[in-house]
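Of the protein chains in this complex, one is absent; all others appear in place.
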Amino acid sequence: MTNLQESTEQAERKPARFVPGQPDMWVFVLFESLLFTGYFSVYLIGRIQNRDLYLHAQADLDLRFGIFNTIALLLSSWAIARCVQASREGAYRDALRDAFLTIGFGVAFLVSKVIEWTKEIRLGNTFTSNEFFQHFFFLTSIHLLHLLIGFIVMGVAVYQLWSPARRSQQLVETCATYWHTVDFLWVLIFALLYVVR
Amino acid sequence: MTGTFNKRLAIVWLVLTLMTLAYIWLDHSADDDGVYRASTVVTVAAILIALVKVRIIFREFMEVRHAPALLRRLTDAWVALMAVCLLGSYFIGSALAG
Amino acid sequence: MSSPLSRLAWNFRHNPKRELWFAWWMMDIFYQLYDVLFFFVTRVQPPASPAWSTPMVLQWFDTRHYGILAGFGVVFLISGLCAPMNALLAYSMRRMSVSRVFGYSYLIMYSLSAIPGMLVMAIAMTVGALRPDRNPEMIHWLFDFAFLSFSGTMGVFMIGSLVWLVAILIDKNGVFPKWFGYLGLCNALTEVVVAPAWIFQRGVFAWNGAIAWWINMVVFVTYTVCFIVLLRKMIEREDFGDGVLPDLPPKVERSQPDSVGAMR
Partner (left out) sequence: MKRTDGELILFWCLPAIAIIWVSAFFLFPGFLHPMSPTMSADAVAAFYRDETARIRYSMILFNWFGVGLIPTVILLAMQVRRMAHRTPILSYSLISCAGGPPCLFLIANLFWLLGSFRPERAPELTQLLNDLAWVTFTVLVPFLIAQCVLLALAIYWDHQEQPVFKMWVAHFNILVAVALAPAAFTALTFTGPLAWDGLLSFWVKNIAIFVWIVVMGIVLGQTIRQQRAEEPVAA
């Protein structure tokens, strides 16, 4: 009932300005990006104090994994953005398909990440090897944890889209906002771990 | 309506992906026959490109474009804050390391 | 009803929300004392470095000898204050439109957490400071034991925050704003971030590191301040029903005999 109200309200307000999803989620987005900025700053400062070690260790990373992962997450973000549009237009079948595409690209990211970790560990680069790989494994795994939570969040989105009885546009948008956060955090992590010299 | 939206999202995705691919060139330009070299230009460029991507994700994918002024300003302020923190820690760290 | 003291006494006996305010004040006092005791009296926080050599650890204990013994004495005296605090948090879940399971689970988890998360540290520190002439290696072991049990007790806090956040997110009574639920996720994740403290003896992930301690502390303090304020709002809004928690009346109407206002 409230869902219906929400979605009609949303439709009427469309030309006007609106916050996508629950405004509450934005508190999380902003707080979490602040937190990651903290992690990144600590990483950059550590990096400068021990430049050669970091450069030397960084050479063991494979940029191709980073590129692939970034594109996979950008694709998933694109899919969830389309999903939000479709659901707003009432095209729930399309929305559902896009939601599953999002999860699919997320899984592709997950698999590629695990392969990359395995490869690094085979090379002898583990969490305790050196300072660079401490940061590498910390940042990638805390980000992966966000991705795993993202799967739960996408489960909520699919659950909402699945049945005509639910379909809260607000919840779908909230889930999308979370998923984009996972995406843009990875964009930063990618640049900082793989490209920064 | 849906068509224009989807076209816009596709273009956004394309731009973001091209920016990602730009990193390959950036990455190679920094190296000296496979040996990694420290480079302020590459570091600053990598951080700035990433932040521009973040802002595009905020504006387009997360629909801040249509959001009230408060959220638009807040997200822009946040991108600026991240830039200050990241570049600041890089340069202050460099200055301290000498 | 003239002097503030007699008003306080009246409220203490007859205020319909006296139990809630009691628990809230106990929580407030607990955190105030906690800060003072851990940071200023015992000076065991911010934490010492795990990279230190044994002589440095001995010196660290030496400069804090009476602070630790007296400060943790007060900790032993007052840590029972967590009980009303946990009860109030459990009550907030009882007021929501969710199953009682949430409140009880949280209650048990957080009452359990006080022992490994705080009292074991207090005991290890006390024993460490007890005999300065003890074998230095053993004092060093007690030092590790204290800090690791304090920082390294993770699961109860993590799952506890998750229980609370799920309750908040699915609650329909509006007891807490949803953003606080999402903030609970940040708090739960700090317990993941602190795990490397068990692995590293130096660096940013050690128990005194920039990431495992300082950044986590910022999140924890933010989270705690938020829930103290929000619980106070909850008590002010409480109507002892089981439907949606009403919003606060506008401040102008405070001229009526408002017992809640008088309590504060």
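Each chain carries a letter (A, B and C) given by its place in the written order, and its residues are counted from 1.
Assume a residue touches a chain if its C-beta (ideal position, glycine included) is under 8 Å from a C-beta of that chain, and two chains touch if they have at least 3 such contacts.
Predicted model only: the values in this text are computed from it and were never measured.
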Original post:
Among the chains included here, which ones are touched by the excluded chain in the whole complex?
Top reply: C
Subject >> Residue among C:Met138, C:Ile170 or C:Val225 touching the omitted chain >> reply: C:Met138
Original post:
Which of these touches the unseen chain: C:Asn11, C:Asn86 or C:Asn216?
Top reply: C:Asn86
Original post:
Which one touches the absent chain: C:Ser111, C:Asn173 or C:Thr224?
Top reply: C:Ser111
**OP:** Using the touch rule from the top, list residues of subunit C that touch the missing partner.
**Re:** 13, 16-20, 22-23, 66, 69-70, 72-74, 76-84, 86-88, 90-91, 94, 103, 107-108, 110-112, 114-115, 119-120, 122-124, 126-127, 129-131, 134-135, 138, 142, 240
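Definition applied: only the chains that are shown with their structure count from here on.
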Original post:
Among the chains, which is located farthest from subunit C on the basis of C-alpha centroids?
Top reply: B
**OP:** For subunit A and subunit C, let me know how many angstrom lie between their CA-based centres, rounded off.
**Re:** 31
Original post:
Distance-wise, how many Å sit between the C-alpha centres of subunit B and subunit C, to the nearest whole number?
Top reply: 38
**OP:** Return the residues of subunit A touching two or more other chains; collapse runs of consecutive numbers into ranges.
**Re:** 23, 38, 42
**OP:** Mind pulling the residue numbers of subunit C that touch at least two other chains?
**Re:** none
Subject >> Partner subunit C, residues of subunit A touching it in the complex >> reply: 22-25, 27-28, 31-32, 35, 38-39, 42, 46, 127-128, 131, 134, 138, 142, 145, 149
Original post:
Mind pulling up the subunit B residues that touch subunit A in the complex?
Top reply: 1-2, 5-6, 9-10, 12-13, 16-17, 20-21, 23-24, 26-27, 30, 34-39, 42-43, 46-47, 49-51, 53-54, 57-58, 60-64, 66-69, 71, 74-75, 78, 81-82, 85-86, 88-90, 92-94, 96-97
Original post:
For subunit C, which residues count as touching subunit A in their complex?
Top reply: 177-179, 181-183, 185-186, 189, 192-193, 196, 199-200, 203-205, 210-211, 215, 218-219, 222
